[in-house]
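One protein chain omitted, others in place.
Up next is subunit A:
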């Protein structure tokens, strides 16, 4: 039981990171109907920006860890958002009215560009950082000496995810920008007829998705203590799987899918084999899609109009 509880905690933490990335996939799919294959690399860029800004702030002589982390968070979100905006502007917008596959191919190209750019600019070696947030709590000590641990780092990942999701939900459901985003998702022509600048709204969608992915990148950096130029690939595929599992286009679905993938992966590794954890995650995806083709919270394509 203790072992299970521990895996549950680990799974939820990993799932939070996937969920933050998955939102970017699902938002972009909802509004422009394409899978942004470069989104995983935006997550990787976010991790690097967090690392670089952390080192910069430390070399400037800052010592207060909470202040440093807050600044790192803001810098990572801002700079990565700029990357997201730029990718949309140069690789997707010119192809908006082209045939459907064109922006997808362009997205795969952008993914290679970002991966290789990071490799050239930052080197191919794994970049480690020493643990920055340490300590934690022992929740329960079992009779056989197995203790359920909850680290401060894990608490932070989950708290940051919850706060960001709350802010993001508020933005989508209560603000004018959020309403415009939903309008563009449902009927771009009508949105334009009502005075919504569709291009600008789409840009903002990429900006917000990239900002959330950068937070995931920063959490990954702090949690696993390392980043590398290739980490966006697998994390991106996992988060994309999470978005599809939850129902692509659905925001709560992305988070739910992220948590599900995180839990499946962790529990499978704990009870069966680490080597096959990805097989398990993708198998569950296939099984769910066979019985629920639109994912857990997806809506059917046909709507009463």
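Everything below uses one rule, namely that a contact is a pair of C-beta atoms (placed from the backbone, for glycine too) under 8 Å apart; a residue touches a chain by one contact, two chains touch by 3 or more; residues count from 1.
Keep in mind that, in the parts below, contacts and distances are computed from a predicted model.
Student: Absent chain per UniProt: "Stage 0 sporulation protein KD", "LacI family transcriptional regulator", "ABC transporter ATP-binding protein" or "Tat pathway signal sequence domain protein"?
Tutor: "ABC transporter ATP-binding protein"
Student: Would you mind spotting which of A:9, A:23 or A:183 touches the chain that isn't drawn?
Tutor: Of all options in A:9, A:23 or A:183, contact with the hidden chain holds for A:183.
Student: From the list A:34, A:165, A:196 or A:260, which touches the chain that is not on show?
Tutor: Candidates A:34, A:165, A:196 or A:260; residue touching the omitted chain: A:196.
Student: Could you list which residues of subunit A touch the chain missing from the display?
Tutor: Residues of subunit A in contact with the hidden chain: 176, 179-180, 182-183, 186-187, 189-198, 303-305.
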